[in-house]
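A single structure is presented below for examination.
Below is a slice of the complex: some chains, not all, each in place.
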Amino acid sequence: MAKLKIKPLADRVLVEPMAAETKTASGIIIPDTAKEKPQKGKVVAVGPGTKDESMTVSVGDTVLYGKYSGTELKLEGNDYLMMRESDILAIV
Amino acid sequence: MAKLKIKPLADRVLVEPMAAETKTASGIIIPDTAKEKPQKGKVVAVGPGTKDESMTVSVGDTVLYGKYSGTELKLEGNDYLMMRESDILAIV
Amino acid sequence: MAKLKIKPLADRVLVEPMAAETKTASGIIIPDTAKEKPQKGKVVAVGPGTKDESMTVSVGDTVLYGKYSGTELKLEGNDYLMMRESDILAIV
């Protein structure tokens, strides 16, 4: 993951979605169309926060987020999600 | 229930739903499709709260919550619900 | 009504709905399907209130509430409604 020259505004966080699991816990390979959209990702850029909210997550954190959170963004050929910190459920 | 390495953000609470009752009060066994979605669960992780709200529930509390509260989350093979503390109705 | 071991959160109130009248004022017996959903109930548990609102109702009060207020909850075989104090119209 190369360093991106991007500065999210306000309380926004840029997240790189992690690949969905392609095997179930019991080792069965999931065919591509059955894969759930990933809900786990790595934080790659964090905004400065707002007057009302300072930021909790940091670059490098692995985070969980809701299935439909964020705006899809393509940067240098990769897909990212830009979301507000309030869309992030937890750090794992 | 193994300890999960997860830190919910803000006022979020991670709840492990309890299995729905499989017998009615009068002892009749409920077939699987008739089981109500569980509304009772155990708190497994609690966020730090927000500037405006400190948290009331603690890890280990048994809580009641509305039928459609929270976001489903699969962690290490188990199903959890991530919800805001305001979605929790009561501690029992 | 046995004492319930339940602590409603924030400004929530647990109400036990009272049985609907089964006779009209003129003494006509109402068949079961025509009974209106009860709108009167007894308060059985009260939350601690919030930072912004202290609670007005107390355990034991008979209260009136809107027809569709609250979340239905089954506790030890009985039906209750968990609602916010703001859903309660009046003490009678």
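Here the chain labels run A, B and C in written order, and each chain numbers its own residues starting at 1.
Criterion: a residue touches a chain if its C-beta (ideal position, glycine included) is under 8 Å from a C-beta of that chain, and two chains touch if they have at least 3 such contacts.
All figures in this text were calculated on a predicted structure; none of them were measured in a lab.
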If you could, jot down how many copies the complete complex is built from here, 3 of which are displayed. 7
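Throughout what follows, only the chains that are shown with their structure count from here on.
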For the pair chain B and chain C, the C-alpha centroid-to-centroid distance in angstrom is 24
Taking the mean of the C-alpha atoms as each chain's centre, how many Å separate chain A from chain C? 43
Expected list for chain B, residues touching two or more other chains, is none
Spell out the residues on chain B that touch chain A in their complex, using ranges where they run on. 5-10, 12, 14, 45, 47, 51, 71, 73, 75, 77, 82
Under the stated contact criterion, what part of chain B meets chain C in this complex? 25, 39, 52-53, 56-57, 64, 66-67, 85-86, 88-92
